[in-house]
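The complex is shown incomplete by one protein chain, all other protein chains being positioned as in the whole.
So, chain A:
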Amino acid sequence: MATPTEFRLPRYGEDPDGTHPPLGYPGYRSTALRHPKQDLVLLPQMLTEVTGPLLGPGRLGEHDNDLTRQHAGEPQGQRIIVTGRLLDGDGRPVRDSLVEIWQANAGGRYRHTGDRWPSPLDPNFDGVGRTLTDSDGRYTFTTIKPGAYPWKNHDNAWRPAHIHFSVFGSAFTQRLVTQMYFPDDPLFSQDPIFNSIPDEKARQRMVSRYDHEITQAEWALGFQFDIVLRGRGASVFEEEEDED
């Protein structure tokens, strides 16, 4: 495993068992025909895997971080502020990094041709946001609280209210798409996507926290949601070899 000193690469640690969902999960029916059945092959972390796109401000438009100001009028629903930090597992902030979100409107309807459930579209809400983390790894969006929506996965199936998040971190190994949920949602117990996470504590890390400090008087409720990516761990191959 000796790597030339000029390519002394970071090594991203493995996430603890139970953190991520299995690809095949019978409770979520769409996984049945879409998950690989062959074993995954281990891909060593080499240059392509420990690097990744560093996507900057070129991706952003003026109101991309305020989903309530993307149209002439204001969207219907409860105005909220969602903020948090993008960190790696070692506690380092991931700076200047692109965060993308998409969500349903207050009635639980997406602005997507495939979403046909009879809840009205909101002419003043697209449900799409982008921002960059700051030097502290912090992102902030102003939006409206998405509604729950029905789906056909099982009898009387409803998705808990959620916002889809997409983040890059600084390496291909850290790429993550997740969903942010809201505290005390009564729909958690019947949702197979939420419950696909084996570890109960890991599941709770997808639930945002109400934060009265973030809440703005007579304006918007505040929620905190930190996103933690894989850590870089020890970075010197030679030391690892000694331990072996």
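One rule holds for everything that comes next: contacts are C-beta pairs under 8 Å (C-beta built on N, C-alpha and C of every residue); 3 or more make two chains touch, one makes a residue touch a chain; residues count from 1.
Note that contacts and distances are computed from a predicted model.
Chosen from "Recombination protein RecR", "Multicomponent K+:H+ antiporter subunit A", "Protocatechuate 3,4-dioxygenase subunit alpha" or "Xanthine dehydrogenase family protein subunit M", the protein name that UniProt gives for the omitted chain reads "Protocatechuate 3,4-dioxygenase subunit alpha". Looking at A:T19, A:S119 or A:Q224, the residue that reaches the missing chain in the full complex is A:T19.
The chain not displayed touches chain A at residues 1-4, 6-7, 9-10, 15-16, 19-23, 25, 28, 30-38, 40-55, 59, 87-92, 100-102, 110-112, 114-115, 126-128, 164, 166, 170-173, 175-179, 193, 196-197, 201-203, 205-206, 226-231.
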